[in-house]
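One structure coming up, written as structure tokens, with questions to follow.
Only one protein chain is missing; all other protein chains are in place.
This part shows subunit A:
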Amino acid sequence: MEVSSLPISASQRGKLISAGYSSLSSLSSVSPSHLARDLKIPENEAVEILKVASRRSGSDKIENGSHVIMNGAQTAWDMLHEEESSICITTSCSDLDEILGGGIRSKEVTEIGGVPGIGKTQIGIQLAVNIQIPADYGGLGGKAIYIDTEGSFMVERALQIAEACAEDMLEYNSLLRKDSQSHQANIEPKAFLDNIFYFRICTYTEQIAVINYLEKFVFEHKDVKIVIIDSISFHFRQDFEDMALRTRLLSGMALKLMKLAKKFNLAVVLLNQVTTKYNEGSFQLTLALGDSWSHASTNRIILYWNGNARYAYIDKSPSMRSASSPYAVTGRGIRNSSSNCKRVKLM
């Protein structure tokens, strides 16, 4: 088949032929950037030409020129290597980290839900701080986007958690690096707050607009490593008359968030409320937004009360087994639940 039969503009056809690409088979094994260089055209134009060419040449191309058609495909082997080298975001509670396989993972959408007062926002703030732990201390050294739909984000509280985090890092420094004073980084708790991009959302239209805008924003701020939405459900629980519309809007949002996580190698954490569900004569607690929404996240963690202790339970995960672990919300943030740092109870 000849290049001249392709439905592309005459100037592009001319450039192709003059650069020596006369047959479709010669286009099958060339990468878009290579073609762009050869033809002196922008790369997106080259991608377009390759797309047209691969469509024209039909299914037989898949065998000999697969990397052009399935651009972005990876082998499972590569993915395993990538996953092993990636760093998890710690929750500051080692019991919780253990059942999560190290912490919150990048490239995944993690949904955390629980009853009011269980500590969803606290986990959100803790993650926004922990993402900034520098690589020297085993962190990611990134920035956070915090999308607040409920107005529960308290700057004083974020500062408190940041101060505790900075103290812990100093302690770690003095324990492990006694001799090398050169590593002594000056950690300012206020600097933690500078690296949290805060959006306050007041309606669901704003929520959708911000999520659409995120891709552009993250593209401009490549060091953003986590997006926290607190909570995903609040604005979608007002009387939506058209439930089909709600489902459509929500699944569109979920797709965007998954794509964002994958494309920019960042973690997306969605906090969700709980609701009661009527099932065969009894009421059960489930996460809000319905059954179709439960497909939207890669991992689902449910927070619940067990006696007087807070517990987290892995409800859904492709890689981790179901397990639960206790955790505590302390003055310093999320910590292990043990006798010496139990929640202060006012009697």
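What we mean here is this: a residue touches a chain if its C-beta (ideal position, glycine included) is under 8 Å from a C-beta of that chain, and two chains touch if they have at least 3 such contacts; residues count from 1.
Criterion: contacts and distances are computed from a predicted model.
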- Message: I want to check something: the complex is missing a chain, and I'd like its UniProt protein name from "F-actin-capping protein subunit alpha", "Probable electron transfer flavoprotein subunit beta", "RecA family profile 1 domain-containing protein" or "FAD-binding PCMH-type domain-containing protein".
- Response: "RecA family profile 1 domain-containing protein"
- Item | Selected from A:Ser31, A:Thr247 or A:Thr275 as touching the chain missing from the view | A:Thr275
- Message: Touching the hidden chain in the complete assembly: which of A:Ile17, A:Met79 or A:Val115 does that?
- Response: A:Val115
- Message: With the missing chain put back, one of A:Met79, A:Leu176 or A:Ala209 would touch it. Which one?
- Response: A:Ala209
- Contacting the left-out chain in the complete assembly, out of A:Arg200, A:Lys222, A:Arg248 or A:Lys263: A:Arg200
- Note on the structure: Across the whole complex, the chain not displayed is touched by subunit A residues 115-117, 150-152, 154-156, 158, 193-194, 196-203, 206, 209-210, 212-213, 217, 234-235, 237-239, 273-276, 278, 285, 305, 343, 345-346
